[in-house]
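Only one protein chain is missing; all other protein chains are in place.
Presenting chain A:
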Amino acid sequence: MASTAITLAAEAPKLSAANTGFMLIASALVLLMTPGLAFFYGGMVRVKSTLNMLMMSFISIGIVTILWVLYGFSMAFGTDSGSLIGWNSDWLGLSNIGLTELWDGYTIPIFVFMVFQMMFAIITPALISGAIADRVKFTAWGLFVALWATVVYFPVAHWVWGAGGWAFELGVIDFAGGTAVHINAGAAALGVILVIGKRVGFKKDPMRPHSLPLVMLGAGLLWFGWFGFNAGSWLGNDDGVGALMFVNTQVATAAAMLAWLIYEKIRHGAFTTLGAASGAVAGLVAITPSGGAVSPLGAIAVGAIAGVLCAMAVGLKYKFGYDDSLDVVGVHLVGGVVGSLLIGFFASGHGQSDVAGLFYGGGLAQFWKQCAGVFAVLAYSLVASAVLAFLIDKTIGMRVSEDDEVAGIDQAEHAETAYDFSGAGGGAAKTAVAAAVAAESKKVDA
């Protein structure tokens, strides 16, 4: 996200067809990340929960799209009130926005900015779902998504990106959502799992990923879509910062994938597929806040540091005994914190702004600002999410019954099975006997 007014301020910006087209494509790319996430997570669960994992992401597309249109955009990006929340009654239901009305200070229509940001609001709650695999009622999840978007995401997006939001005004750098998306979702995941507890058999039964090829497919889609997420967050490319972000996204992701693989080869003896996919995502998360501020060499450092730290962090759940099923905390919270704080060290002063970090002669001033943004969002999201999960648990209940969880949430909540490899299942072609019987009865009918 652009953190300062761009250089066109001298004259009123005109609509740019190039930027508008780019941003519409970027919006579609960001949307694609949510199905990508669904596969990334879906491959990691056991076979009996595959569909539930996919559906938790897809339902977020449905619910958040509607909320965003009705009031979400207004709450996140409307006129500031008390540095905490926005509001603009013209934007409720998108009912009073001119098609050529420009987003203030930029060269794209409000509608384009609105839909781009909608995709961010969709994927953020979906990210949380990885922590609660196998065990949450689908209605409870849907209710949680709606409440969490309203109480946590819309306000936090306003703090970080909305004109007048406190973190935005303080000068916290969050280019594309390290704080608003990843720390936010990671802290929420931790809050929810502390309330709902572990899966049946956690630390006892083997819970191997059922399909690493699906995980790789999902990671690939995330990586591809992330270019829209990151480069698109500059809302145009008149000054080349969007392109810098694009390059750094690629560089940090490659570095993080290599770092995770090397770490685990040394630590555990093998280069794993899951490690490659996880390392790539850790790098994407870490460069998300920082990619506009660092140089490409800085991006290598950010990616490599995030790759190693996240690889170490995913083991913590076994030590502390919390069941973050697919490591949302270890990858998104830790990756987001690492990327956000490293801005304080690696900001080059030649990217999105002239802010320089410690290693570029800028002292620690930016680092302390980053700390303020990181820990405020972390604490708010953790507490608010735990409270929401607690309230839902005390009313309709968060978890499916233990029997349903053990037998498989797909059948219990969705009345479906992900895969049918048996030749004996229904829907087979008619056998010769059945066809003969059918032909016989047809004659009788005639």
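Just a few scattered comments:
By our rule, a residue touches a chain if its C-beta (ideal position, glycine included) is under 8 Å from a C-beta of that chain, and two chains touch if they have at least 3 such contacts; residues count from 1.
One rule holds in what follows: contacts and distances are computed from a predicted model.
Between the names "Nitrogen regulatory protein P-II", "Sarcosine oxidase subunit gamma", "Cytochrome c domain-containing protein" or "Imidazole glycerol phosphate synthase subunit HisF", the one given in UniProt for the chain missing from this structure view is "Nitrogen regulatory protein P-II". The chain omitted from view is touched by exactly one of A:Phe224, A:Tyr318, A:Trp368 or A:Tyr419, namely A:Tyr318. Contact with the chain that does not appear here is found for just one residue of A:Ile173, A:Val192 or A:Leu274, A:Leu274. Hidden from this view is one chain, which touches chain A at 206, 208-209, 264, 267-270, 272, 274-275, 278, 311, 314-315, 318, 327, 330.
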